[in-house]
Each structure stands twice: as structure tokens, then as C-alpha cells.
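Can you keep this structure in mind? I'll have questions shortly.
All protein chains of the complex are present and in place, except for one that has been dropped.
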Amino acid sequence: MSDHSEHHIVPLKVYFLVFSALMILLFVTVGVAMVNLGPFNIYVAMSIAIIKAVLVVLYFMHVRYSTRLTMVVAAAGFIWLVFLLGITILDYTSRSWIPGSYQ
Amino acid sequence: MDTTSTVERVSATGIISDTIRTNFLNADYGIKSWLLTKDHKRIAILYLISITVFFMIGGAFAAMIRMELITPEADVFTSEAYNKVFTTHGIMMVFFFLIPSIPATLGNFLVPVMVGARDLAFPRINLLSWYIYVIGGLFTLTALVLGGVDTGWTFYTPYSSTYSNGYVMLTGIGIFITGFSSILTGLNFIVTVHKMRAPGLGWFRLPLFVWANYAASLIMVLGTPVVAIGIVMIALERGLGLGIFDPRLGGDPVLFQHIFWFYSHPAVYIMILPGMGVVSEIMACFSRRHIFGYKFIAFSSLGIAIIGFLVWGHHMFVSGQSSYAGIVFSLFTFIVAVPSAIKVFNWTATMHKGRIVYSTPMMYALGFIGLFLVGGLTGLFCASLGVDIHIHDTYFIVAHFHYVMVGGSVMAYLGGIHFWWPKMTGRMYPEGWGRFSALLVFVGFNLTFFPQFIAGYLGMPRRYHVYPPEFQIYNVLSSGGALVLGIGFMIPLIYLFWSLKYGEKAGPNPWRAAGLEWETTSPPPTFNFDYQPVVDHEPYNYSEIDARSSATVSTHSVQEEQHV
Partner (left out) sequence: MSDAAHNSLVAHQFDDARQQQEAATVGMWTFLITEIMFFGGLILAYMIYRNQFAESFHAASRVLDVWVGCFNTCVLLVSSLTMALGVRAAQMGDRKKLVLFIIATMIFGAAFLGVKAYEYAEKFEHHLVPGPTFHFHGVPGHEHAPNAEIFFSLYFAMTGVHALHMIVGLGLMTWLLRKSIKGTFSKDYYNPVEICGLYWHFVDIVWIFLYPLLYLIDRS
């Protein structure tokens, strides 16, 4: 059990770089929120949030250095979330397509 | 074809003298050794006992329903009481019996043994899951004793969140808690199957029962939290006055249905997938053949687990959901029928030209195929948008899902219990009684639920206890069938108990079955094997097993296996 890849020790520099990136992105997202981009505000905000989440997952949570199985499991969570959100949204957005229907 | 009615077994005597062996049952004594055990086999037994209790409670409420429905008038219950009775029947059966039934008992017992591991990956979490299950059950029972809940097992808003004055909160908390036991079981299985397989046991050498439980675990892990948060939202609304589904604030009660069915449709596959795994094992063993289309069955389990998440809206065709979404949900529902059909096809092909032995487990498995076929095919009727508008909320739906959940899951569960009973207890059950009760269950089941298809199609709505007199004949038939079914369930309960003491001793492999679980002793030792099992052959190698045993016990000519 001497040499396995899980024992990969991430250099301090990486942690601080990731942390700085997270802080910068935080202020970027606050800044962008102050600008009126119409419907695009939400997309920008969510994109930045996703980038931040991916940084945390890859570096703080070591997924970049983990087995493929861990990556698959982590990805599955997000895919199923898309199932839940995407299909339900399909219902709500298409409710008004039939003339004279509810909403 | 050998269709002799006696089930052959390799005699136990002469292989081992199993009177002095230590096994998981006699390794330790006393109530504490059971309540604090980390042995997955003992936890499986604990689950077995507790789900049987909940099954009997749920069954008692089913009996009350059938009693009330014998006449078109309200004889036994007020409308309010009747609402509580069918709600309790649903909640007990779905959340406390069907969902844990096969995974938590047979799965818990067998998955580690089948993968050649000493235990599940997280034994303490496994024990925790049982305690969580029991605590959740106690909450729900408390609600029941205090006065029950009348929302139906579906807890539709805004009735459940605002208007119902039953014990919604207490029951909700119970189900929320029990959900975690299901999550923990699923988590344990996933990690165990990935990380604990014995040397040589690749994915395509795993028994199909393991594949099925793995697929069901995916659903438990990915679906259960969604219904959990749905219950939390109802609780917040009822308890703290938050308004998430409240129409007075602009909230949408249909949103709850989305959240609820996102879990509760796949939950049907939590019930049925492990059952399909059981049937695959039984089918191969008692047809004495390699299972036909191994990979198709394995991948169809995964296919069902994934596509099963995309169909939930078929419960909401008349809810105000968009018709376009309805079309998509309908389409996916038709698609999810394909992997199920693949399985049925492969089981049939397995039996084809096999030497079928009509043992008790096999009779349950055959019953499963027949009933599941009816349940599955009527499911396609229900999935058709137009037809569903006619049959929605009628007894047709009730009959449909009972064919799947009772005709499917419960048949497979009973078949599995009989199949692995010698492994779990070291004793044989009385074969004659077994076959008799299997037949009784099959007949009783059809008598109970087939008339409901007709009554439902003619327009009898579900959840009513006063109905037009023209439906009485179907309800009388149904109630009569329920009596037969009830007797069919009671008989195994009695003789399985009896067999614990008086049953014939079973050797390690009474069925001459393939699989790691049959290589160890019955009952297995605490760490399952006295040696590190290594797998060097394909699964379901029945032709090899029979060729080997025909050298000693020459009852069959091997010739028959040549023309496949």
C-alpha cells in the first residue's frame, strides 16, 4: 500500500491558485449582476457558478486525481439533476403552447 | 424432457456433517448479538422479520378494504375511515414492504456472498439502515394509532399540505426517515459491487441478481432524495407556514406531483428489478441451462434504471400538465417497456428445450412471468394518452399496478425466499406445501385482481367505498380472491417457521445451482467463506454442473443438452 495514486499530494500553490480564482469569480459574478444584461444575467451567473463548482470538485475534492469511477459517480449526480430540471421545465414551458389552455 | 415432479437434491449427508459447524446463526447467541450485529446476513434476517410484520399490517388493511367493498353500500367504515384504511394499506405496502422487500432481505444476504466478499463495504451503515427503517416505521405506526392519515399514499397537495387533518406530518417524517434506510442500502450495494468482487469475478461473471440489485440501488440513491425533499416541503408548508405549493400564494400543486413521481415511478423499478434478478436465477437453475442472453438481461436492468427516470409524467396525464410533455412521457413509457420485454423474451428462451423442474421457486417464477406480462402490457394501455383519460383513477389502474407490484415483486420475493431458504437457514421447506401455496397465490391473485380490470374499464373509480350496484359482482369476486390470496400467503409463513426446527437439513447446494453462494456451507459462516473464493468460470454453467454430477448421480442423459 505504499504507492497509490490516491496519495497524490496536491502542491500548495494549486490550492492557493484555485482559491484566488474562486474569489475573483465571486466578485465577477457580483459585478455582472449590477449590469443589466436582460435575460442573460441568469445565464452568466449560472455559468460562473458552474465554473466555481467545477474548480472545487476537481481540486479541493481531488476528483482530478481520483479514479474514473469517482468521476462517473460525480457526473451522474449532475446528469440526473438535469433529468429532473429539464423534463419538468418542458412541462411548464409548453403549457401555453395550446391556445386557450391553462397559463 | 424430464418433467418428473420430484425435486432432486444432492443429499446433504456424506458431504459434510453439518451438525457441529459454526455458522452465522450459531456464532453468537443472545438478543444483543443480533441487535448489535454487523453481519449482513443477520441484518438481512432482522429486515426479514420486520418487513414481514409490516406486510401483515398492510395485508390486514387490504382485508378491510375488500371486506368493505363486498356490498355497494357503506357497511363497515365511514368515508373518512375508509380513506384512512386505503391510505394505510398503500403506505405500509409501498414504503415499508415492497421497497425494502427483496433488496434489504435477499439482497442484503446474498450480494456480498455472490460477489465473494466477507461483508458489505460498510457493515455499520448497513445496521444503521435497519434501525432507521424501524424508527421510520414506528413514526408511521404512531401516526396510525393516533388516528391515521387520509391523503392516499401519494400525499397530493394542496390536500396534504393545507386541508387534511390527518397525521400527515408524523407519517411524512416516518417515510422521510425510512427513505434514508433505502438510500444507505443502495449506497452499500453500489460500493460493494464496484469494489469488493472476488478475484476473477468480472462484471460479466456477476449473477444477474447482483446486476438487478445494482440497478435498483442506482434508483434508490438517485430517486429517494427527491421524494424526501418533497416531503420536507410539505412539512415546511404544514408546520411553518411556508407556501411552496399553496395556490393562494400562486404556488402550483402540480409541482409536487412532479417531485413525487420523479421518485415514485422509478420506485416501481426498485420493487420489480430485484424481483427480475431473482427470476433470472431461478429460471436458469430449474431449466438447467445457461441463461439465454446474459448481457441483454444485465444491460436491460441498467436500461430500465435509466429510462425509468424519464417517464414519471404518465401519472399526470389529466393533472393539468402540458399535453406536449404528456406526449414525451408517453413515448418514454413505451420505450421503457422494451427492456422489460427483452427480459421476458430471454427467460422464455432459457426455458425453451430446458429440462424444467417444477419446484416451488420455479412455480413462483413462472407465476411472475405470467402476471408481470399482464401487468406490463396493461401498462402500455395506461401509457397511451387517449386511453388513460378513460381509465385514469379507475380500478383498471389499481389492477394494473397490483399485477406489477404484487404479481411481480411479491411473487419473485416468495420465489426467492423459497429458493434461498436452505441457504439462509440450512433447512428445507416442505416441497408439497410450497407448491400448493404457490398455486393458491397464483389463483387467488388472478381472482382478486382480474375482475378489477373489468370493473375499472366499465368505470368504477378507485378510492370510493360506495359504488353503483352493477359493479358488485366484480367486487365480490375480488374479495373472494383476496381470501384465497390471504390463505396462500399464510401457508408459507406457517411452514417456513415450522421448517426452522423440523425441516430436512439442507446441504451446501440442494438445487445443484451455480453461483458462489452455493459453494459455501448452509448457512454460511460469519465471513461467508472459509477460504478466499476465486472465480474461474462463466456464470450459470449448468451444463458443466450436470455433466459433472451425471458421473455420480446419473439421472439424466447429458445428450439432451446438445441440441440447444
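Descriptive notes on the structure:
Read from first to last, the chains carry the letters A and B; within each, the first residue is number 1.
Heads up, the rule we're going with is that contacts are C-beta pairs under 8 Å (C-beta built on N, C-alpha and C of every residue); 3 or more make two chains touch, one makes a residue touch a chain.
What you see is a predicted model, and the numbers here were worked out from it, not measured in a lab.
Seen in the complete assembly, the chain not on display touches A, B. Considering the full assembly, B:G223 is the residue among B:P100, B:P207 or B:G223 that touches the omitted chain. Considering the whole complex, the residue from B:A27, B:A63, B:L128 or B:L242 that touches the absent chain is B:L242.
Residues touching the missing chain, restricted to chain B, are 117-123, 183, 186-188, 190-191, 194-196, 221-226, 228-230, 232-233, 236-237, 240-244, 249-252, 255, 258-259, 527, 532 (touch as defined at the top).
Taking the complete complex into account, residues 1, 4, 6-7, 9-10, 12, 15-16, 19, 22-23, 26-27, 29-30, 33-37, 41-42, 45-46, 48-49, 52-53, 56-57, 59-62, 66-67, 69-70, 73-74, 76-78, 80-81, 84-85, 88-89, 92-93, 103 of chain A touch the chain not shown.
In this text, only the chains that are shown with their structure count from here on.
Mean C-alpha positions place chain A and chain B at a centre distance of 37 Å.
Within the complex formed with chain B, the residues of chain A that make contact are 69, 76-77, 80, 83-84, 87-88, 90-92, 94-95, 97-98, 101-102. The residues of chain B lying in touch with chain A in their complex are 194, 222, 226, 255, 258, 262, 309-310, 312-313, 320-325, 328.
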